[in-house]
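Here the complex is missing one protein chain, while the rest keep their positions.
Our next item is chain A:
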Amino acid sequence: MSAAQAFLDRLEERVADRRNVSGEAEPSWIAARRQAGAARFEALGFPTRRDEAWKYTDVRRISEGDFGLATNADFSRSTAAALGLPIDAIRLSFVDGLFSAELSDLADLPAGVTIEPLSQALQANHEAVGGSLGRLTGVDFSPFAALNTAFAEEGAVVRIAPGAVVDTPIVIQFLSRANAQPVMSHPRVLIEAGARSQATVVEHYVGEEKAANFTNVVGEVLLERGAILEHYILQEAPLGDSHVASLHIDQGRDSRFTSFNINLGGALVRNDLVADLNAEGAEANYYGLFFAQGRQHVDNHTLVNHNAPHTFSNENYKGILGDRARGVFNGKVIVKRDSQKIEAHQSNANLLLSDRAEIDTKPELEIYADDVKCSHGATTGQLDEDAVFALRTRGIDEQTARGLLTLAFAGEVMEQVTLDTVAERVERTVAGKLPERFNLSDLVEVSSESGADSAARSSS
């Protein structure tokens, strides 16, 4: 029996046990979709290093793992508060994949925003969800997407009404517990951004230090004409967690999608991002940062499909790898025939902090149109020891000097981050405690003004 077969059988048995308890029958389309997902997963099996898309990523940590299913969403409120992003946000929380009403804050939703856990959305009106769910991420995308389709039970459904401008960030928080037996979850995130709407969504993965669970999330994002969405993946999963995610973005005319894919945690991490620029004026910005230490493994595969003329994409990924960590970057841009006048830029730079760290990077361009502007490149280097020395000769201790230079390396990406709390998290993780905020926006503003008035503001 193959590993996939055994994994599937075990999982089906556990899911069946739980359904027997709840005793509820699912709508037939969901049951049919589950079957299709399971069949596809069975046929594909777990990816191996022989698969081009998984050449550098060994998933045995997952395929050979024995993961149960969470039976409750109990989680200490204070721990959740300590782990969560300390910002004023609309918050939806999941504990090992199960919805936690207690840790969610959905009161006083701004006008034009609907946010529900998937289970409730299905219960309320399963047909309203059925059309979108699975439209972008089919069972053929990857074995993990098939597995998710077969077993997804919970997730987030976010809808922004046309024209709504939502200032408060929407945080979808996934908490991972230190369970006696590790568990798995297959969450689903569905975001529908109406025409000319504007919002920020943060998927935050975090948990208890000793956790060793497996999260297999699939996200689908639809941007209608003129919609603007900032989407964060802040992956700070516990260092024992395995994290597989695929995110598909479907973009209408003049829409703008900006992704911040920030990976600081997890033992085994794989992210797939796919944006389809389907109409003129659509723009996708991919900013990524991965920081891995110890034996962490972080794999980012990104794809932009320029399916229409006059579309724009820009990608900048920075990797920082220490100890024996391993990183993978595969960024692909495909320009379809007749997608003229497009612009696509892509770059990946990596910093190796140790001789034993490793990065495999592959930027790819496939261009089938002839009037395009494209660039791509990848670099890998180490900290400049002359710069470390120069900083130390100014009295800055070695650890801070290295931290500063490491952060400086991430600077191009971090400058784009609009949520300060996220930037602070990155700084703390990457550089340890610095004497003060590295981002001196206050000071910089002040320097171009004059007088005690402006100077006083910088101290606030």
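The criterion applied here is as follows: a contact is a pair of C-beta atoms (placed from the backbone, for glycine too) under 8 Å apart; a residue touches a chain by one contact, two chains touch by 3 or more; residues count from 1.
In this text, contacts and distances are computed from a predicted model.
K.L.:
Report the protein name recorded by UniProt for the chain absent from the figure; options are "Cytochrome c oxidase subunit 1", "Stage 0 sporulation protein KB", "Fe-S cluster assembly ATP-binding protein" or "PqqD family protein".
P.N.:
Looking only at the record, the undisplayed chain corresponds to "Fe-S cluster assembly ATP-binding protein".
K.L.:
Consider the whole complex, including the chain that is not shown, and state which of A:Arg225, A:Arg324, A:His345 or A:Arg392 touches that chain.
P.N.:
Considering the complete complex, A:Arg392 is the one touching the chain left out.
K.L.:
Specify the residue from the set A:Glu209, A:Asp338 or A:Asp384 that touches the hidden chain.
P.N.:
A:Asp384
K.L.:
For chain A, which residues reach the chain that was dropped from this view?
P.N.:
Residues of chain A in touch with the missing chain: 384-387, 389-398, 400-401, 404-405, 407-409, 411-412, 435-436, 438, 440, 442-444, 446-448, 450, 452, 455-456, 458-459.
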